[in-house]
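To start, I am sharing the structure in question, which I have written as structure tokens.
Missing here: one protein chain of the complex. Every other protein chain is in place.
Order of writing sets the labels: A and B. Residues in every chain begin at 1.
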Amino acid sequence: MAALHIGTLDAMKSNQTQLVGDWMTSQEATGATRNLKEHDLKQQTSEFLQLLIAGLENGNGPNVNAPGWDDIRQFLEKLSHSRALSGQDSHQTASFIFSLKGPMFGLLQRHYEANPAMLAEQLWEVSELVDALGMHTIRTFQKSREAVIKRQQEELLELSTPVVKLWDGVLALPMIGTLDSQRTQVVMESLLQRIVDTGSEIAIIDITGVPTVDTLVAQHLLKTVTAIRLMGADCIISGVRPQIAQTIVHLGLDLQGVVTKANLADALKLALTRLGITVSKSV
Amino acid sequence: MNVRSSGTQAINIEQDVVLARQTARKLATECGMRLIDLTKMVTAVSELARNTMVYGGGGDMDWQILDENSRVGLRLTFRDDGPGIPDIKLAMTDGWTSGSGLGLGLTGAKRLVEEFELDTAPGKGTRITITRWT
Partner (left out) sequence: MERIPILKMGDFLLVTIQVDMHDQLALTLQDDLSERINKTSARGVLIDISALDMVDSFIGRMIGTISGLSKIMDAETVLVGMQPAVAITLVELGLTLPGVSTALNVERGMKLLQERVREQ
């Protein structure tokens, strides 16, 4: 695999301004520039071309994972990340790179008019290089999108499992749906923070809406209860259905003295009693 | 994966353990780690730095901030030329619960991080590398 010919490199350097212009036009044609500020786009385009030329000058071939291409890889990663955040799709982001082919081929054709064999070889080299860079961009774009989705899921999680204040000093955390390790962690952290913020001594974790409790889930719950106790508050687990109670006994899980109640109302009654609060009916 | 920055500091005296914690906190903050992950990391650093000083007879802590695609990582290596750990299983025991103080509590530290590598042999010193990603 031969690297790009020195002639190609010279042609790129001396025609940089035109290349940038042609490339931007090519990008607009693919619709890759929608929602982007022209100033930013021009800057990204110029910077990429400079990095590309610098990388080629150092004799780097089409293996974009080589250390010589570190700078351009970092640039592309930053680019995909920002495009992912601004809501572009992978097609638009990849078009940033692939639309460079057109102007490059045009440049090469003009430069190697008299030498068809050289032209063919250089076209191939350029194509390979641009493809590799484009693939890298797509890959990092995907990763960024996944990270965005994950963060959104976490935020959704926090919103869908609100910590509720039932009384002065009593918080409740109704858990709904399956408890996985990631979810439980996020939710428990917000419960602990609310305990500190409100100075609530009792937290009721209601698992009525949790279909199954296995060893892992029980472990998470126990970890949370332990953390709550270390902080100086206490915990009641409510919504323990008969099936769950059976599972707990079956699995031989040690609840370490955590009080459990069949429903939230009973848990609240206990909490109020512990706080020395009586509720009476006025006749 | 790209090493954004790196450095090293000695761990020989007690105050160095405190300094190691402070460096770890600063680096983790720089990485943009969430508070709970940062706290776990700094705590692990405290445990391992202390081990390096007490059992390793002093050593060094190397750090690296890593860039991989869209995530940032903090990697720390604790190395010493001490006696090495002869019984790795014992070393992974939670020393404080057994009360004998012989276990190095490495399993606990291991639970606080995402990647944990232990490289040791009697007479060959010890190298422990921990990593957390954002």
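The definition used in the following text is that a contact is a pair of C-beta atoms (placed from the backbone, for glycine too) under 8 Å apart; a residue touches a chain by one contact, two chains touch by 3 or more.
Everything quoted here is computed from the prediction, not taken from an experiment.
Asks: Per the definition of touch given earlier, which of A:49, A:163, A:233 or A:267 contacts the omitted chain?
Replies: A:233
Asks: Touching residues of chain B against the unshown chain: what are they?
Replies: Touching the missing chain: residues 14-15, 17-18, 21-22, 35-36, 38-40, 42-43, 46-47, 50, 94-97, 105, 107-109, 111-112.
Asks: By the contact definition given up top, give the residues of chain A that touch the hidden chain.
Replies: That gives, for chain A, the contact residues 188-189, 192-193, 195-196, 199, 201, 223, 226-233.
Heads up, the rule we're going with is that only the chains that are shown with their structure count from here on.
Asks: Show which residues of chain B lie in contact with chain A when the two form their complex.
Replies: 2, 36, 67, 69-71
Asks: Using the touch rule from the top, collect the residues of chain A that touch chain B in their complex.
Replies: 70, 73-74, 77, 80-81, 139-140, 143-144, 147, 189
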